[in-house]
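With one protein chain removed, the remaining protein chains of the complex are shown where they sit.
For reference, chains read A, B and C in written order, and residue numbers begin at 1 within each chain.
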Amino acid sequence: MSAGKLSEQARGVYIIAATPFTDEGALDLSSIDTLTDFYLGCGVHGFTLLGMMGEAHKLTPEESLTVVQRVVARAQDRQVIVGVSHAGLENVRRLAHEAMIAGAAGVMVAPPPGLKGDEGVYNYYAQLFKELGPDIPVVYQDYPQNTGVYLAPSVFERLVDDFRQLVMLKHEDCPGLAKLTRIREGEKKPGRRRVSILVGNGGLYLPQEMRRGADGAMTGFAWPEMLVQVCALFADGKAEDAEDLFDLYLPLLRHEAQPGFGLALRKDILRRRGIIASSFVRAPGPKLTRDDYNELDWLIARLERKLKDRGVMPAKVA
Amino acid sequence: MSAGKLSEQARGVYIIAATPFTDEGALDLSSIDTLTDFYLGCGVHGFTLLGMMGEAHKLTPEESLTVVQRVVARAQDRQVIVGVSHAGLENVRRLAHEAMIAGAAGVMVAPPPGLKGDEGVYNYYAQLFKELGPDIPVVYQDYPQNTGVYLAPSVFERLVDDFRQLVMLKHEDCPGLAKLTRIREGEKKPGRRRVSILVGNGGLYLPQEMRRGADGAMTGFAWPEMLVQVCALFADGKAEDAEDLFDLYLPLLRHEAQPGFGLALRKDILRRRGIIASSFVRAPGPKLTRDDYNELDWLIARLERKLKDRGVMPAKVA
Amino acid sequence: MSAGKLSEQARGVYIIAATPFTDEGALDLSSIDTLTDFYLGCGVHGFTLLGMMGEAHKLTPEESLTVVQRVVARAQDRQVIVGVSHAGLENVRRLAHEAMIAGAAGVMVAPPPGLKGDEGVYNYYAQLFKELGPDIPVVYQDYPQNTGVYLAPSVFERLVDDFRQLVMLKHEDCPGLAKLTRIREGEKKPGRRRVSILVGNGGLYLPQEMRRGADGAMTGFAWPEMLVQVCALFADGKAEDAEDLFDLYLPLLRHEAQPGFGLALRKDILRRRGIIASSFVRAPGPKLTRDDYNELDWLIARLERKLKDRGVMPAKVA
Partner (left out) sequence: MSAGKLSEQARGVYIIAATPFTDEGALDLSSIDTLTDFYLGCGVHGFTLLGMMGEAHKLTPEESLTVVQRVVARAQDRQVIVGVSHAGLENVRRLAHEAMIAGAAGVMVAPPPGLKGDEGVYNYYAQLFKELGPDIPVVYQDYPQNTGVYLAPSVFERLVDDFRQLVMLKHEDCPGLAKLTRIREGEKKPGRRRVSILVGNGGLYLPQEMRRGADGAMTGFAWPEMLVQVCALFADGKAEDAEDLFDLYLPLLRHEAQPGFGLALRKDILRRRGIIASSFVRAPGPKLTRDDYNELDWLIARLERKLKDRGVMPAKVA
């Protein structure tokens, strides 16, 4: 909780934390702890909880709060962002307050489905920012594949100009490279703030996005050590090395980025790595078959061979 | 709570109750009471709470429970159905249990978005029915315009054959007349149960649906007395009279059935009729303009004139 | 062809013409003639061909051209608008030229799916208007239920200000009453043109829309004489009479407005009225069942009884 509030300076990897369950489907607090420790050991710069990949909608309200409190308590000095998107604005407000009281550094809000046009998007967030007040830092989650709501760069700029609490863009429109560039260009206008941009989409375009001005990643790839190192290499100006490292993991990253199915793969990799006890996914959700497991065996064996060849060491589990 | 469990015998009007707020947006318990009394005075056969038109997603979990308890306590011997749809199956289970403990006669469940094909729909409900057990009566809410999930008649029949707790179809696919006929035809198969079918879509096709075998309506039209009487006339074999009455209200019914916008109209009519104190709609939601009010004035004046001409008396407010 | 070019002055009923086929599915030229004559006899002010309800996408390119030429040749001095929407801009251009050469007064263009945000819509039409040049009058078809593309009033206004060839809005967003009012309000700005607005959605909100400033209807209801008279009564300031007449037909208008299914109903009514030879709908499309026919019998019998009671005469078939 000494992590401070989320700001435009945020960079690096804010890992989207999986939510571990027992094989019977109960929340697994002990695995939350080992997972949190593992992420810390990987060097992540922050956490994002209750995002879509965290199975937030499958948790009860009490479980959601438990997850936030448990991770915050163990996250040392790292910031925790909490997803509070909801179809009702009053619920966004309530969830945001609960999250901040529980120690969150900021909240992440995606637009509800059904907003119409540029004005619809601007007005929703304007009303939200007024409701939340200036003291709760907000991340705009731009994920139109899921919400059906398009964010125009000019709308984002108006929101940045008008509301200081908007400090970060979670960028996962796709194709979205041009939008990222466009927003960074727009920030050169005198007087406009430069916000933090962390990228999602499973990290699939991370090197291209870093080159275009992203500050890091907000995704949940099961080898977070790679994400951390890629961001560090970019920060050191070693783009070529960063991309070499990224490419080693790309076959698995692409495999894990399959919509829907990918969450089950991610949890199973974390289980295999000894970080969580079970790869259980709550219903409705994908179930892995024997073929899926064999395929994963093969892909992981290939990755490990390549890492060994290059002398790259995966992160250790405590 | 002496209303008993929901069964295949259900018929008549299960009114989708609006959720009244104060002008400041707080839950208005007193208006819930007057609204409940009004619905009872109209002769409704049951209540449906926390449906999409009840702004369920804009209530906090505590508010939702309060609404259910308040209505159940005042609903005399009428059955209360509670909407418990949720993206996570575990949450459906939990909400269903809460509702039943609070005195619901049954629960209504729409499929979550993303179910794939006939098997996807069957499997979701099969798993749900197993989780809920045989003692919680369930209504299948078939509203693909909103969920994106199509219910094939053959899938519904398999579910009816396999799970006795499935007692009702909330029918609001559109165009959906053929599906209604098809399901009633299918029920002639020896050994298959005949379930209750109540229709939605704002009541827009109520006479046609009654003629094709519907047992009544589950919608929230702001003149519930018409819905009740139309169902009664059909039950008495007076189809022509039923349709004459329905047609008087059709201009307003059609006006109120406008997607999104209609909820604000409905609440404002209830306010004008003196049944709830405020027509406040929680954000994000439509706001009425001066033009909308004038238009409503005109339409209501026309309705009242026509009712007077025919000697029809609107329901009284206690 | 002496009808002149479409302009902002257009008003009244531009009937969306059904496309008649034989029972074997071939284009029925003779029924096109009788249908055209019938529409003329109803007093329509213009025709709209190759819209979505005209089954345009089920015609071959040659058949499409034949339909346009046939109607134009027989339409006397009435204007013919031709739908030329297409996923490729080059095809829109080509189809527009073909239509104008065949004698169309203007063309109607809906946005292709996938346009992003207000800029996406503006840019598409700006490019289109440049390609078409200033001499082809264009109708913007605003039908987001089908295209998925939202038209903001401010975008429409920019297009009106920048391109004189944009002379009409085909209004069928739903709910869309507020948008209509908003556009009429915006036109009070000095220097802005007032465009023609004709409304669709099967005519379901025609009286409300006329009161809010619509100039008429562009839809295909099977009793066009009602649409014509309602528009005429509104033009004469007899709103109350207009709405009385409209309400007589509303049960059937609402029935015909069912998505998908409605086209088959409309064609069957035209067949029953002796105007076209067959109600055949090309695949994939709805097929009417015995229940559908009986239902239609009942509804039409009710309408005819009510018309007779009020002394209203349906249009005669030549």
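Note that in this section contacts are C-beta pairs under 8 Å (C-beta built on N, C-alpha and C of every residue); 3 or more make two chains touch, one makes a residue touch a chain.
Values in this document were obtained by computation on a predicted structure and should not be read as measured data.
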item: Chain not shown: contacting residue from A:L177, A:A277 or A:V312; value: A:L177
item: Residue, one of A:G4, A:P113, A:G148 or A:G260, that touches the chain absent here; value: A:G260
item: Residue of A:R194, A:R211, A:K238 or A:R282 touching the missing chain in the full complex; value: A:R211
item: Absent-chain interface as seen on subunit A, which is shown; value: 174-175, 177-178, 181, 204-205, 208, 211-212, 240, 243, 247, 250-251, 254-255, 258-262, 286, 289, 291-292, 295, 298, 302
item: On subunit C, residues whose C-beta touches the chain left out of the figure; value: 25, 55, 57-61, 86-91, 94, 112, 114-115, 124, 127, 260, 282-284
item: Missing-chain contacts mapped onto subunit B; value: 116-120, 150-152, 154-155
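Basically, only the chains that are shown with their structure count from here on.
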item: Contact graph of the chains (line, ring, star, complete, other); value: complete
item: Cα superposition angle of subunit B on its copy subunit C, in degrees to the nearest 5; value: 180
item: Chain copies touching (subunit A, subunit B) - same or different residues, decided at half shared; value: same
item: Approximate Å spacing (C-alpha centroids) for the pair subunit A, subunit B; value: 39
item: Touching two or more other chains - residue numbers and ranges from subunit A; value: none
